[in-house]
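Excluded from the complex is one protein chain; the other protein chains are retained at their positions.
All chains are identified by letter, namely A, B and C, in their written order; residue positions are counted from 1 within each chain.
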Amino acid sequence: MIITLKKDASRIQVEAITGKIRELGFSPHITHGKELTTIGVIGENAIVTKDIFMAMDGVESITPISKPYKLVSREFKKEDTVISIGGGVSIGGREIVVMAGPCSIDTRERLLSTAEAVKAAGAKILRGGAFKPRTSPYSFQGHGEKGLKLLAEARKHTGLPVITEVMNVNDVEMVEEYADVIQIGARNIQNFDLLKAVGKAKKPVLLKRGLASTIQEWLMSAEYIVTNGNPRVILCERGIRTFETSTRFTMDLNAIPVVRHLSHLPIIVDPSHGVGIREFIAPLAKASVAVGADGLIIEVHPKPEEALSDGPQSLLPEQFARLMDELRLVAGAVGRTM
Amino acid sequence: MIITLKKDASRIQVEAITGKIRELGFSPHITHGKELTTIGVIGENAIVTKDIFMAMDGVESITPISKPYKLVSREFKKEDTVISIGGGVSIGGREIVVMAGPCSIDTRERLLSTAEAVKAAGAKILRGGAFKPRTSPYSFQGHGEKGLKLLAEARKHTGLPVITEVMNVNDVEMVEEYADVIQIGARNIQNFDLLKAVGKAKKPVLLKRGLASTIQEWLMSAEYIVTNGNPRVILCERGIRTFETSTRFTMDLNAIPVVRHLSHLPIIVDPSHGVGIREFIAPLAKASVAVGADGLIIEVHPKPEEALSDGPQSLLPEQFARLMDELRLVAGAVGRTM
Amino acid sequence: MIITLKKDASRIQVEAITGKIRELGFSPHITHGKELTTIGVIGENAIVTKDIFMAMDGVESITPISKPYKLVSREFKKEDTVISIGGGVSIGGREIVVMAGPCSIDTRERLLSTAEAVKAAGAKILRGGAFKPRTSPYSFQGHGEKGLKLLAEARKHTGLPVITEVMNVNDVEMVEEYADVIQIGARNIQNFDLLKAVGKAKKPVLLKRGLASTIQEWLMSAEYIVTNGNPRVILCERGIRTFETSTRFTMDLNAIPVVRHLSHLPIIVDPSHGVGIREFIAPLAKASVAVGADGLIIEVHPKPEEALSDGPQSLLPEQFARLMDELRLVAGAVGRTM
Partner (left out) sequence: MIITLKKDASRIQVEAITGKIRELGFSPHITHGKELTTIGVIGENAIVTKDIFMAMDGVESITPISKPYKLVSREFKKEDTVISIGGGVSIGGREIVVMAGPCSIDTRERLLSTAEAVKAAGAKILRGGAFKPRTSPYSFQGHGEKGLKLLAEARKHTGLPVITEVMNVNDVEMVEEYADVIQIGARNIQNFDLLKAVGKAKKPVLLKRGLASTIQEWLMSAEYIVTNGNPRVILCERGIRTFETSTRFTMDLNAIPVVRHLSHLPIIVDPSHGVGIREFIAPLAKASVAVGADGLIIEVHPKPEEALSDGPQSLLPEQFARLMDELRLVAGAVGRTM
């Protein structure tokens, strides 16, 4: 990192700073300019000590020059990470993988019929929520383990691997037992104990970006999982919060090539939450494939007006099937298969 | 619009409100509920009087139920507007139109060679800035009329219609003389006198979204142009300002289908400004076509490190040509031509 | 809530909607206007069914007309809630209460001397972090129970009640044992299982606003705690995330009078996190008192350059003492005591 000194920094202050740099095991490189003086702090992970220097007299600002994450970075591992899910499905390769299903698991019949329908349309993974993070305490909170069991039944029925969310460190073991992919929702992006817990799990983790996470913070949350032992992290862009209110969130598709540049992890997109309005899901799904995402996660429900959550952004099975046909064409246009 | 009353609104307050509604020529419709009372205000353009009621005692909130713009709305005109630019080019139809060229016009030679190059690659309109809005007073401010003349020369040379920005009401006439499309930049989205001035011009206007404009405000700025007499407005998404700092702006591709739903005007995307980093322009350009944009505007410069502005986000001519080939495939995949 | 119909909604669609309204136990009130038709849905908690109607054909938009929270609302309870903390301290009354101490608990000596210093300056509650939510897995994560024990020792020593953060449902019981106030950090604002867990605790809860929480979501998170049995919730504004990067966050002081209007709960401000730069803490602390906050939480550390976290935003004990003197004057000017 580079420390820029205040114009009026005294010699004593500068000595205190360089002394502290050496004390911490780094080496200081001073550059005196006409306008200002900077001190480079050279050494592994120097940036972790940033706050120490920010708190010292004579310091104007500090500039990180290396990244605060390591294991998830493209510099650490050059090749794309391909994550095998089971059932012959893997994410991060040439094939674009679509996960689909209801937001919340409701009845057995509906889950099974939706599972059949999304499979027939070409989805490779079944999604369904058993634990639901809801803004209001008065909204439906999910069927819990009962839902997980239905999900497992749908897997048995269709052969599709399943993905479902975990919200609580105490449920990780149970969710891991039923799910093929464990989902961490946007609201838990900095629930660090939960990140550590799924870092110890044996199943791949889908890590949704928080609604106000910078890309850097998101990668640092992924680093929490990897550094705890689980290298199989799939990132998922799902929209960020901005001033625009005509859609539920603002999809940040810039994030796809940026993440691909910074990290070797696979990245997918959730257009259902990112837009939040049924009729706009399809164009954004196509854009996501065109921009280079490795997959999509899409909400599908046969009776959106009876869905226990997210009805307005769920596609009907026939809409989903039509979209899949369109996506295949876009995937082909950008050199991917589906 | 609907006025929701405060729980403790008095009878006298309610009468004052309904009296004012009638005084303004509208008719009030009261609904008494267990929880609260609402008054519907029925009549053309009632929403314009919103502030009057917000300022009255007993009013809790006001909800617009019709849109504050009219001429640009899809309700006013169902069919897509197709705008003819000249030189056989039109925007808003099945064909995707790409505008390309340098951010700022610098030398004659470079402009001409860039114009040739983008034409050869398939661009249909040449872009180039003569008046440049620059954040710093110490940055290059554009060549002014000299630049416009070079642009006209490049048009003569290549046959490509040209687009350039106007920043000042006093330059509208001059710019109109040279340009085929007049551009209003993001920073002038609410420069209402400029909007009125180009509303009186005879050339089509490209209206970039402001960096903090809601979609509704953007359409209201378009309404300023149309209501002043110029129906040929092309909208252009160019990224909004959010908390994310890893790209210059956050592209809001959600806006494309939303605008298409709300308005009959054509809409294009500027990925160069929306991302601001050369290597991420191509994927976002492809996403823009996939999401349904009618065109793109892209910065191209043969020597980015000598460009007078926006070098870091300019494509080299050969990168642009390669991108055009890729875009044609995506356009085909979503049923468009290029 | 009010359902606005699409202009071209068919009679059959309207009947489906009104049928569904009755089926759910509410009553529909149709208003036909020249421009459009609306249906009022009258009945307790109708808004919870919003998604059902949003998912139906013929619906253009839905407008909530009552609030989605209840127990925390000013409508539910008119008088300000005053929360007794113990040690003779209570929050929400005329007296402004200042909580102060180090971000992270480090050594015993420092904690005790800081506790003495902040007490001498007039702080009424001691703060100190034992479990630290850190963006990077490589940063110091807190001393855990050892830190809690030091905190309890500092309480015994000074008589000051103590506040500390809990991050994990499994630690709630332990934290409750040591702390007088349990803090929920900004990153856990929608960690709903944690909210439920502290809703069952017997100690008051300080609920920090999330960095991208709307005021409404924040109050709904408070509702989670209250509805689970714990009515003693203190709200804390600590800055939101915006595009501005010259301070760590953007303090939203508008939120203080807005929350006071909407809710009966006490609200305090954390200027240390809200600004993040030592020299700007004092003016923002004064503004917080002037705007009507019931208290402040401020980071104080005797050696900021050796602090384990947040050194750059910690005040020195002598700076804190000076600030307290200044705050007393401002408190007096707005009719509060300190």
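Simple rule for what comes next: contacts are C-beta pairs under 8 Å (C-beta built on N, C-alpha and C of every residue); 3 or more make two chains touch, one makes a residue touch a chain.
The structure displayed is predicted, hence computed values, not measured ones.
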- Message: Considering the complete complex, identify which of B:T63, B:T114, B:N191 or B:S263 is in touch with the unshown chain.
- Response: B:N191
- Of A:I2, A:L24 or A:M56, which sits in contact with the chain we cannot see? A:I2
- In the full complex, which of C:M99, C:V289 or C:A307 touches the chain missing from this view? C:V289
- In the complete complex, which positions of subunit A touch the hidden chain? 2, 4, 7, 29, 31, 33-36, 38, 40, 42-44, 61, 63, 65-66, 75, 241-243, 245
- Note on the structure: Had the left-out chain been drawn, it would touch subunit B at residues 20, 45, 48, 51-56, 68-69, 133-139, 141, 167-170, 187-188, 190-193, 210-212, 217, 220, 223-224, 227-228, 241, 278, 304-307, 309-312, 314
- Note on the structure: Hidden partner sits against subunit C at residues 212, 214-216, 240, 242-247, 250-258, 261, 274-275, 279-280, 283-284, 286-292, 326, 329-330, 332-334
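Convention: only the chains that are shown with their structure count from here on.
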- Just how far, in Å, is the C-alpha centre of subunit C from the one of subunit A? 26
- Task: Would you mind pulling out the distance in Å between where the CA atoms of subunit A average out and where those of subunit B do?
- Result: 31
- Query: Touching two or more other chains, which residues of subunit B qualify?
  - Reply: 242-243, 245
